[in-house]
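Removed: one protein chain of the complex. Kept in place: all other protein chains.
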Amino acid sequence: MRHVLLQTSRLLAVILIPAILAGCHSSPEPQFRFNRVALLKQEKTDLSEGETYPADYQQEIGNVLTALYGTPDQPRFPFPLGAEDPGHEVLSLENLERAAGPVRTDKLGRTAGLYRELCSHCHGITGDGFGGTAPSLSPYPRDFRLGKFKFKSTPLRRMPTDEDLDRIIRNGIPGTAMPSFRTLTDEEVDALVDYVKYLTIRGQHERRLIAELGNLDGEPFMNFDLLQENDPQGQQVDEETQAENLEEFQAQMYMVVGEYLGEDILSRWVEPEDEISSVEMAPAAFRLDHPAHSNLILQGKSLFYGKANCVQCHGETGLGDGQTTNFDDWTNDWLKTAGVSYDDPASYNDFLQAGALYPRPIIPRNLRIPVFRGGNLPSDVYRRIANGIEGTPMPSSPTLSNEEIWALVCYVKSLPYENEGLPRDELPVNERVVD
Amino acid sequence: MNRFWSILFFLVPLLGTGTFLMAAWGMAPFQGAWLPENYSVAGKTIDHLFYLLCWISALIFIGTGIVIGWVLWRYDHRRQQRAHYFSHNFKLEMVWTIIPAIILVFIAFYQMNAWAETKMIRPTIMQNGQAVTKPPMVLVMAKRFGWEFHYAGPDGLIETADDDYIENELVLPIDTDIVLQLETRDVIHSFFVPQLRVKQDIVPGMKQFMWFRATSTAEMEIACTELCGWGHYTMQGRLRLVTPTDYQAWLAERRQRQTPPMNPEQEETGTDQAKPE
Partner (left out) sequence: MSDMSTQLETASKGRSGNPILRFLGSYVFSTDHKIIGLQFLFSSLIWFAIGGMLALAIRWQLAFPWSDMPIFGPTLFASEGGQIPGVFYNMLFTMHATIMIFFVIIPILSGAFGNYLIPLMIGAEDMAFPRLNMFSYWFMWPAFACMIGSFFMPGFGPTAGWTSYPTLSLITGDAQNLWILGLIFVGISSMIGSINYMTTILQMRAPGMRMFRMPMTVWALFITAILQAFALPVLTAALFMQLSDRILATGFFAPEAILVNDTTSISGGGEPLLWQHLFWFYSHPAVYIMILPAMGMVSDMLSCFARKPLFGYRPMVYSLTAIAGLGFVVWGHHMFVSGMNRILAISFMVSTMLIALPSGIKVFNWLGTLWGGRLYLTTPMLFSIGFVSMFIIGGLSGIVMAAPPVDIQIHDTYFIVAHFHYVLFGASVLGVMGAIYFWYPKMFGRMMNETMGKIHFVLTFIFLNGTFFPMHFLGARGFPRRYADPYRFEEFQDLLPLNQFITLCAFLMGAAQLIFLVNFFGSLFWGRKAGRNPWNANSLEWSAPSPPPHGNFDFQPYVYRGPYEYSHPGREDDHWPQVESAEAPDSQEIPSPTA
């Protein structure tokens, strides 16, 4: 019996050990994905057909970004002015550390690695909207790197407030794949809000650097040779030149870090609360039980088909079957590049190879379903109409008066119930679905 | 060696029943791994049935386990020189056919009322001196991946223009017959609250109704238990059971939020003004 056991265990060892060794080596530390789509777009606009920028640039941009922002497991943030830096108002490093990294329990016994646990399946580890499930979702998950957010209380081209992001995380976006994370604690949501801002800023910065490639004339962003005491020939550089070189280097560094980050990107994230657009008072007829309520709805209806021209996209039926050939900004960003046509997939095959998601036209909202992505409170719908929706063909409406906007809100909110009780064959037909 | 096998097989019902009892009493390491605390009236019946079935099972389980253990102990080929040659025993077979049959018929009839009450007989209200089925208070709209709860507006009816909906948060009063109407926007979902002992699949194209009566205030989670896609596990809702007074207060607050700030000059009543957001 004993020798059988011995034989068995030997055989087992021979089989098991390679299996264990093969199975248990862990994945390499994940890295942020380089924005190859933006690079390709830059190459298509700046260079002639088939030419590419040298791979050194990709390496250098990667190095700069890693130096400034760290890696997915070890986030960093450049606070160039130290403790005084306005960046501290935007995000805190402690929150980033809690949200980043693999799923784990941190020293205080709290769940950490929240982004990886809850978000990265769709938004991707880089925040590029290219997580594992992304291709099968409609609409696609948000790519943060453009720095555009749809549902916010601030006007177009302004950054959302923390409360806006907080609300999206807690409530989700009805009608999309974004679920609601209502059961997270305040701390956890704060950590995620900061991490989303961090990924956005990093992505914006990356795009800025890529956009700058055409102005560099083949020189690197930062010439570290300027810091050498000897010139390439091995000659000692005199002090005057050294000082000049240092100045030049500092200028380069300012351009790469300070200018792009500070003035163009970071400052826009400081105090967006100041920009919140106000919601004006509603007319009393907005109340459902007000005698003039139906008149307000009628006014909204005539605006819908007339002055406000909602009908152009949302369709005669309000089912979202009007103009359906537009794209959102995230797709247009590369789809409008020279030589690319939506009807000719061969023309943008290289973009898909580079990691762009297959372009899909944006579908105007079906207003006959009582689902409002940006929130269903009257003030939410008011802001959607007044401010428009960033990154989409939905425009802001500076020409409409306050009362007209309220009339539209009133009409839109009544649309899902407009045909209640009508027989089925008289209901409006969605031409898009029928086709 | 046969002793070892005999004990091994006898340990199955012993440990099986033992761990069940440990789990039911919440002993380590099974704390919390048992029926969660019950908050509904019908849940009491369901729990009672579950315990009853567990006890019947435990008896059969231990009985058969003892037989297997004993047989291995007693009829080992080293002790038993030759097997007894018999191939049937009519009386014995009748006994073990008829007694289980009686038990099964008993179980079948014993539970019918519980099923009828939870799933077939909908609560009624008195209207013009007649009992009519109670209309649903909330329309539960399931979708990938979340819950919309459409509350009836002041008219008390769902699916009208004054409805108000909330994402993933359901607030309901206790000590009230609650009727929910369940619908889905896309695929099959299932509405499950373990503490209330309620579950109902929601099928596209169909309306489902569900009713229960909660007994005390609590907060609990709503789970989807029918596979609905990649984010099945994210379909998490929160249910708050509050007293009827709190419920009315909460409802009033919700309705006020639905009313935007009004123009004071045109305001007739001058009441319930909400601040701009």
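For reference, chains read A and B in written order, and residue numbers begin at 1 within each chain.
What we mean here is this: contacts are C-beta pairs under 8 Å (C-beta built on N, C-alpha and C of every residue); 3 or more make two chains touch, one makes a residue touch a chain.
What you are looking at is a predicted structure, and each value in this text was computed from that prediction instead of being measured.
Undergrad: Where does the absent chain touch, in terms of which shown chains it meets?
TA: Looking at the complete complex, the unshown chain comes into contact with A, B.
Undergrad: Among A:Pro78, A:Pro139, A:Pro160 or A:Gly388, which one touches the chain that has been omitted from the display?
TA: Reading the full complex, the residue touching the unseen chain is A:Pro139.
Undergrad: Name, in rising order, the residues on chain A that touch the hidden chain in the full complex.
TA: On the chain A side, contact with the omitted chain comes from 1, 4-5, 8, 11-12, 15-16, 22-31, 33, 72-73, 102-103, 113, 116-117, 120-121, 124-125, 131-133, 135-139, 175-177, 183, 363, 365-366, 369, 371, 433.
Undergrad: Provide the residue numbers of chain B that touch the chain removed from this figure.
TA: Residues of chain B in touch with the missing chain: 1-2, 5, 8-9, 12, 15-16, 19-20, 23, 29-36, 45-46, 49-50, 53-54, 56-57, 60-61, 64-65, 67-68, 71-72, 75-77, 80-89, 92-93, 96-97, 100-101, 104-105, 107-108, 111-112, 114-115, 118-120, 144, 185-188, 190, 192, 194, 197-206, 208, 220-221, 223-234, 236.
As a working rule, only the chains that are shown with their structure count from here on.
Undergrad: Chain A touches which residues of chain B in the complex?
TA: The contact residues of chain B facing chain A are 143-146, 148, 150, 153-154, 159-165, 167-169, 185, 221, 230-231, 234-238, 257-264, 266-268, 276-277.
Undergrad: Once bound in the complex, which stretches of chain A touch chain B?
TA: Contacts found on chain A: 121, 133, 136, 153, 171-172, 174-175, 177, 179-180, 182-183, 278-279, 281-290, 369-371, 376-379, 382, 406, 409, 413-414, 416-417, 420.
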